[in-house]
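The complex is shown incomplete by one protein chain, all other protein chains being positioned as in the whole.
Our next item is subunit A:
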Amino acid sequence: MSDYQLSNEDHEALEKFTKFFLVKAAQIIVQSRLGEKKITKSKPMCSGNEWFHLSIKDIPEVTVNAKKCLGDIQHLLINPPHSSFCVEISLRTPDCDTITLETWCISFDDSISDPAQRVRFNIYNRMSIVLRSLLTCTRATPTYQLSRKQSADKYIICYKMYSGEPIVSHLGEHYSKKTIGSILTPIGRFVLNVAYRTRLTMSLTPMENRPISNLTPFGIDIKDDHFSLDRNHHSLEDDNDAQLPSAHNSSVPKSSPIEVMKRRHTSSESVSSSHGTPDKVYYSKLRAAFAIPGTIAHTPSHIGSYSRMNDNDLPYVLMQQQDQNSKANYSLSAELDNDTAPDDFILVEVKPFFGKSDSTDDLALFIRSCQQPPMLESFVFEPSLGETINQLNDELRVFESKVEEFDQLVGTLSTAD
């Protein structure tokens, strides 16, 4: 712990800078997950309202939540017990299934300090640099691209703020952690980190209750009981987001989703437009599945059936399943009725080269016969099952009677050069 004592004036200034630093950091993180591009103006003349010489417009709800989370001065980062300030970003599907995507954390370590740092100049400017790093890095995590493609009928991005140790356990096994920047002060060091999920497969049941899953070639985990009719619908109570990290934290209750702008996704809906890893392919399919009209029946009752079919939220499987109520085009090809085929064709007059335009001309007839090959006999004369079996039995008897001839043939083939 640093023994250096700041003057009252410097301490007050540092507290004020810290408070606005945390609020601005929360604004940057939340605004970057709104799903839209940001543009703010550079102003040659300072209006006096912009902190850290950065043009960051404040969303009132975010400021209120951040200040509520920070609470009174005891909860401010620089004072003991130096509770970290965390912003958690999660994804929520229409079924209210949630997956935590990343946790941003600003912590204070009083064991590393630099008494030479001046509060009103060095630290203020360093805070400005770290906020700029935060601006650039919020665009560099996978969540940014996800947030740009959110919509109310697919998924939305939510945020939650709390003070205390960052929760990274629900980011999956192979989460990635990056340090955005650090600020040395005479009494300690601020550090801004982000931990983000790298495997984007959704887990709807708690880890201990999850059955053994199979990995498909598409990198999607499918539960063994996925096709079972008596699946348990996922309960919201299993959602860890609703739980407070610890009793000592002045957490903000789960925030309402970030205001979503309905935007039409203009880029290709194909899988190839997403990032390359299978996990990102999954998210592309997630997006595509929610958007496929063929699998969604046009009745309000489908909303219930949709959520039931999506207990595991596995869009690839959803795309393969036949919706009994819809008139989708995913029915098996064997069910197609061949008798209706000619009616679907448009009559095109054949005009052969060097021939008469009359369709009764030999050349025209020849061309038409080539364009429309004759139906196979097996489709015209369909034998019954019994006839087919009898025919096969006859053929087998013939082959068995000529076994020696076949052996001789094989012998000549094997000895030939």
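In this section, contacts are C-beta pairs under 8 Å (C-beta built on N, C-alpha and C of every residue); 3 or more make two chains touch, one makes a residue touch a chain; residues count from 1.
The rule is short, and it goes like this: contacts and distances are computed from a predicted model.
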From the options "T-complex protein 1 subunit zeta", "Autophagy-related protein 101", "Eukaryotic translation initiation factor 3 subunit L" or "Erythropoietin receptor", the chain left out of the display has the UniProt protein name "Autophagy-related protein 101"
Given A:Lys38, A:Lys68, A:Arg120 or A:Lys402, the correct residue touching the omitted chain is A:Lys38
Where A:Leu6, A:Ala26, A:Leu91 or A:Ile180 are the choices, the one touching the absent chain is A:Ile180
Sole residue of A:Asn8, A:Ser111 or A:Thr136 that reaches the chain not shown, by the stated touch rule: A:Thr136
Contact footprint on subunit A, counting only the chain that is left out: 37-47, 50, 53-55, 129-130, 132-133, 135-137, 139-141, 144-145, 148, 178-182, 184, 272-276, 280
